[in-house]
Each structure stands twice: as C-alpha cells, then as structure tokens.
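Following this message is one structure expressed as structure tokens.
Apart from one protein chain that is not included, each protein chain of the complex appears where it belongs.
Then we have chain A:
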Amino acid sequence: MNSTFLLGAAQQIAWGDFLFYLILFAILMALVGHFAWNPIQNMLQKRADKISNDLDSAEGARLKAEKLAKQREDALSESHNEANQIVTRAKDNAEHQRSAIVQKANDDVTTLKSHAQEDISRQKQEALDGVRNDVAELSIEIASKVIEKELTVDDQKELIDKYIEGLGKQNGAQ
C-alpha cells in the first residue's frame, strides 16, 4: 500500500513545489527587503550624503583657512611697513629736534655773549666815569687842601667864585 503510493507519487510531478517556491521567493524578498535591504540602503544613502557634505565643508574650511592665512600675511607685512615708517619718522623727528636744539643753543649763546659784551662795556664805561669823577673830586680836594694853605681870603673868594662859575657852566652844559 505504502510502496504503491510512493511509486505513484514518484511518477507524479509535484507541481505544488512550483507554487511553493514562487511564494517562498516572494516572501523571502519581502522580508529581506524590509528587514535588511531598506535599512542598509537608507544608511548607504545617508553615508553618501554625509561624505559629500564633509567633502564640501572640508573644501570650505580649506578656502577659509587659506583666506585667513593670506589676511594674516597681509597684516604682518603691513605692520612691518608701519614699524619701518614709525622708526623712520622717529629718526626724522629726532634729527629735527637735535638741529633745533643746537640752533637754539647757538642762538642763546650768541645773545648771551652779546648781552655780556654790552654789560661789560657798560660797566667799563660806568667804572671809567666813576673813576673820572672820583679823580676829579680827589684832585679838587687835593687842590683845595693845597690851595687852602697858600691862598689868601681874596684869592680864596676868587677861586670859589671861579669854582661856582665852573659848576654853573657844568650844570649848564649838562
């Protein structure tokens, strides 16, 4: 019974397998698609996006860094120039100041010198005048002492008159 069943079955084409495998394949494809394929594809897409984004941002960062470096270089050379200018200007200023100070000193010295010379000559003159007056007074006193001894009253009178006259003349001249 069993063997005849098997014999019959073996000759019969098991066409149910055909349906079975079609359905099996469809189910497998759906399950794989849902549980493995789609997540992986999403992730691959995300990764591709991220990589391209990263590349873009890296390019941007590179450009920015280059710009910054250039700016810094410019600033550096500018500050070099500025420093040079400052030094040059300071040198010029110092030169000017030096020459001005020297000039002023020269002038001062010249004025001082001339003042001093004027003073000296004036004082000399004053001294000379003083000496002359003193000499005159002294000589008058000496003369009067001498004259007192020898002169008579008349002579004295005459002399005094002369003297007074002389004073008057002197006053008139002055």
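We adopt the following convention: a residue touches a chain if its C-beta (ideal position, glycine included) is under 8 Å from a C-beta of that chain, and two chains touch if they have at least 3 such contacts; residues count from 1.
In this section, contacts and distances are computed from a predicted model.
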item: Which of "(Fe-S)-binding protein", "ATP synthase subunit a", "DEAD/DEAH box helicase" or "Ketosynthase family 3 (KS3) domain-containing protein" matches, in UniProt, the chain that is not displayed; value: "ATP synthase subunit a"
item: Chain not shown, touching residues in chain A; value: 6, 9-10, 12-22, 24-25, 27-29, 31-33, 35-37, 39-40, 43-44, 46-47, 50
